[in-house]
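Below you'll find the structure I mean.
Every protein chain except one is present and positioned as in the full complex.
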Amino acid sequence: MSHIPPDLKYTKTHEWVRRLPDGQLEVGITDHAQEALGDLVFVEVPEPGRTLAVGEAYGVVESVKAASDVYSPLAGSVTAVNTALASAPELINQDPYGRGWLVRMRSDSQQGELLSAADYARVLEAEGE
Amino acid sequence: MAFIPHTPEDVAQMLAAIGVERIEQLFDEIPPALTIGALSEVPEALNEMEIGRLMSERAQLDGRALCFIGAGAYEHHIPAAVWALATRGEYYSAYTPYQAEASQGTLQTIYEFQTMIASLAGLEVANASLYDGASGFAEACLMAVRINRKSRSKRILVARSLHPHYRRVARATVGNQGLTLEEIPYLADCGRTSLEALAAHEGEDIAAIAIQQPNFFGVLEDVDALSSWARARGIAVIAVVNPTSLALLKPPGEWAGRADIAVGEGQPLGVPLSSGGPYFGFMASRLEHVRQMPGRIVGRTLDATGRPGFTLTLQAREQHIRRGKATSNICTNQGLAVTAATIYMSLMGARGLERVAAASHARTHELVDALTRVGGVSRAFEAPFFHECVLTLDRPAGPVLAALAGRGILGGFDLASDYPELGHALSVCATETKTARDIETYAAALAEALRPARAA
Partner (left out) sequence: MQLHSEKVIFEHGRPGRGAHDQWPRESPPPDLPQELRRARPPLLPEVSELTAVRHFTRLSQLNFSIDTHFYPLGSCTMKYNPKACNAYAMLPQFLARHPLAPESHGQGLLACLFELQEMLKAVTGMQGIALSPMAGAQGEFAGVAMIRAYHASRGDSARTEIIVPEAAHGTNPATASMCGCTVREIPVGPEGDVDLEALRAAVGPRTAGIMLTNPSTLGVFERNILEVAAVVHAAGGLLYYDGANLNAILGKVRPGDMGFDVMHMNLHKTFSTPHGGGGPGAGAVGVSSRLLPFLPIPIVDRHSGGFRWLTEGDRPQSIGRLSAFMGNTGVLLRAYVYMRMLGREGLRQVGEYATLNANYLLARLRAAGFEAAYPRRRASHEFILTLKRQARELEVTAMDFAKRLLDFGVHAPTTYFPLLVPECLLIEPTETESKESLDDFVEAMARIQREAEQEPEHVRTAPHNMVVRRLDDVRAARELDLTWRPPASN
């Protein structure tokens, strides 16, 4: 069973969202996603300042066997990217909800469209995890 | 039965193991209406002796003319060792090296090839090859659009002096993805791409420019000025280059506006003319673009005991993994041709390749001198040229070439349909394979072919 922290929000495409104290949002991919991909070898992140629409593909996570797009969970603009991933993509495998964060963003939308931890767990069950 | 080893006893035992009585039963899932009878339109089988004779007769029919055509395919001497080694069964009948442990020969050969090509091009990385120079150019256009960080532009400016077939192949390949290829004209006096015409695109959103060096006319372009113009505006530079010439000429990685991508036709490196194929396209690029490079790439790594070994890498970009989002649909490289080229480059080394280039340069100049001494023949362009040259005649080139062909001389490539603005023009080429006597033979035959109209 993959790890799904209860205090985060999720998307059907296996991204997680954390609200930071200063109101920014931190985004990454879930434990299930990193497990499915395998050892990550490369991560492509956007430039800070880029505006994103909800569901827009903004980067790529690449392993030996797969390269997947990552999608923006909300509309907003990128305020920071995790530059450590350039030399250590394995951070995502080791700590997908912590040091493996992908981008931080500012968004005006509500988080209402995002899934709770319980809902995401149900998504994984339906997929036959 | 050709190449099928089964005896009737084998067949009987096999059918018994399967649990059927006749081979036809193995096809019982196929709707009977679809099953055909005999292939009556296909001729009866020939044994090896018979097909050998037929092929010899046809080959002799085609003969071997004295060839002075370049235009994208070049006759160079191929050392005997190249194909003696490349046709070894272990290279010839091996598959794509997906099981790396069983393919170290092929993989290491490709790694060595990548090293040589990257160095020839003056860039950091190269792939395991593409189908040919023309499709390689099409792939370079697609790659240039992908690497464009500053915009989504799909406009590529392409020199008109770039090989006409390459431009057509690129259009056929990239048109469906919305890319446009716009021509930049050349200057009529020197045959070089017009920097002024390029500069007229100032301020426009362009993804890349594409320059050939030497260009299709054999003329040497001002690559520094053209590439600098693009570089200063954040426009990618695609260089289409001849690999033999890179032994002498400044490579794309050292142009003043350093090229992003270099492609070209690898045939001159040990691959026979063979009526156009199989050849191979090479591609090299800056390291920062490697993940956008199509085709296969070999990397060196370690095995479970820490020994070095080779494997296909960066495959996540390729069709079998990314499927609809692949960088390209390309599934193969030109394995055997690449093997031959790697052996050729190993036998030649830098000095041997330089000799080939210098000799080709010298012979072409001698050819042009000899031919322009014939009345009615002149050079089309006043400019330094390398390895091939455009001449203009006092009458259409077509019938002249036909007359020469009748005497066993392939005099050059008629430019009338691709470059009508040049008038009666033809492209000629002489490589290190041509002797002084060959050149004399051509000049004499040309003089005779042009004589009747002049006497009138």
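Read from first to last, the chains carry the letters A and B; within each, the first residue is number 1.
As a convention for this text, a contact is a pair of C-beta atoms (placed from the backbone, for glycine too) under 8 Å apart; a residue touches a chain by one contact, two chains touch by 3 or more.
Fair warning: this is a prediction, and the values are worked out from it, not measured in the lab.
Novice: In the intact complex, which of the presented chains make contact with the chain not displayed?
Specialist: A, B
Novice: With respect to the chain omitted from the figure, which of B:Glu21, B:Glu183, B:Glu204 or B:Asp224 is a touching residue?
Specialist: Checking each option in B:Glu21, B:Glu183, B:Glu204 or B:Asp224, the one touching the absent chain turns out to be B:Asp224.
Novice: In the full complex, which of B:Val125, B:Ala159, B:Leu226 or B:Ala259 touches the chain missing from this view?
Specialist: Considering all chains, including the one not shown, the answer is B:Val125.
Novice: So which bits of chain A touch the chain we can't see?
Specialist: Within chain A, the residues touching the omitted chain are 38-39, 41-42, 62-64, 89-90.
Please note the rule applied: only the chains that are shown with their structure count from here on.
Novice: Taking each chain's centre as the mean position of its Cα atoms, how many Å separate chain A from chain B?
Specialist: 43
Novice: Over in the complex, which chain B residues touch chain A? Could you list them?
Specialist: So the residues of chain B touching chain A come out as 291, 315-317, 321-322, 325.
Novice: Touching residues of chain A toward chain B in the complex: what are they?
Specialist: 41-42, 44, 62-67, 69
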